[in-house]
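Missing here: one protein chain of the complex. Every other protein chain is in place.
Right, chain A next:
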Amino acid sequence: MKREAPKSLADYSPLFFPGLMLIVFFVVPFSTMIAVSFFQRDPSGFYTPDFVFDNYARFLSLFFAKVLGFSLMLAVTVAICCVVIAFPFTYLLTKRPRKVQTIWLVCLLSVLSLSEVIIGFAWSTLFTRTAGITNLFVAIGLMKEPVALTPSFWAVLTGMVYQALPYTILVLYPALVRLDPTLLEAARTLGASPVRAFMNVVVPALRNTIVATLIMVFVFALGSYLLPQILGRPSHWTLSVLITDQAIYQSNMPFAAAMAVFLVLMSLALVGLTLLVGRRENAL
């Protein structure tokens, strides 16, 4: 069936509702934020409408560059860890009977009902010296004495991967379920081992899904501000933590807005770059 190009206004009508929602929930708030980022900050009070670049100028320093760099690095690491863990897991899950799959998915969904605060405090307790998992290791003779595993980079990474993993699995699941099983059968018939077939057939076949998932987890992890505070040292605080600090504790909305705009631009640029690279490789 040939799809005809929309001609009249009525043909465009299905777009009105999503368009309106996009304007109300994205364009308006985001524009407000951009506007505020140019306002003049009054250190003893709030801010006055203006058009100044001070807020951006303050951000352009080695200190904030390092924090931004760390935030991006952390988000990328979380995204990679999540996909590396979730992809084989989801693949194996799709090979189970329907009933088993449902049980697993329900369990994963229930993890999503936990708030970031609960996840943060649960992991910080698990990682303590006095009550944490290292006491278990001591009991079974793996370690000499219990140690504190938090605050550390690994604690932050663990918490964030834990939080993002259910999303990752839920995004990968539909694509893996729909994967044509004959592809794999063909590979096996031609003599490939299961691992080799998985790496050489399944992974490349779903490359676009994997890239999309990486991007989703990356963006999700970039906004995290509670877990780095609860599980990390100040050197592991992300830019989002500093934005919260400025907005809530310093009542410096213009600077917080400028940082947020910068963060959004950086992540958009990275996402764009990823898509661009992906397209070029596809074209080859």
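By definition in this document, contacts are C-beta pairs under 8 Å (C-beta built on N, C-alpha and C of every residue); 3 or more make two chains touch, one makes a residue touch a chain; residues count from 1.
Simple rule for what comes next: contacts and distances are computed from a predicted model.
J.: Name the chain not shown, per its UniProt record: "RNA polymerase sigma factor, sigma-70 family", "ABC transporter substrate-binding protein", "Glycosyltransferase involved in cell wall biosynthesis" or "NADH dehydrogenase subunit E"?
T.: The record names the chain that does not appear here as "ABC transporter substrate-binding protein".
J.: Taking the entire complex into account, which one of A:148, A:170 or A:219 touches the absent chain?
T.: A:148
J.: Could you tell which one of A:12, A:26 or A:46 touches the chain left off the display?
T.: A:46
J.: For the chain not shown, which residue from A:118, A:177, A:248 or A:276 touches it across the whole complex?
T.: A:248
J.: Tell me where the left-out chain touches chain A, residue by residue.
T.: The missing chain touches chain A at positions 41-46, 58, 63, 67, 121, 124, 128-131, 148, 151, 229-230, 233-235, 237, 242, 245, 248-252, 255.
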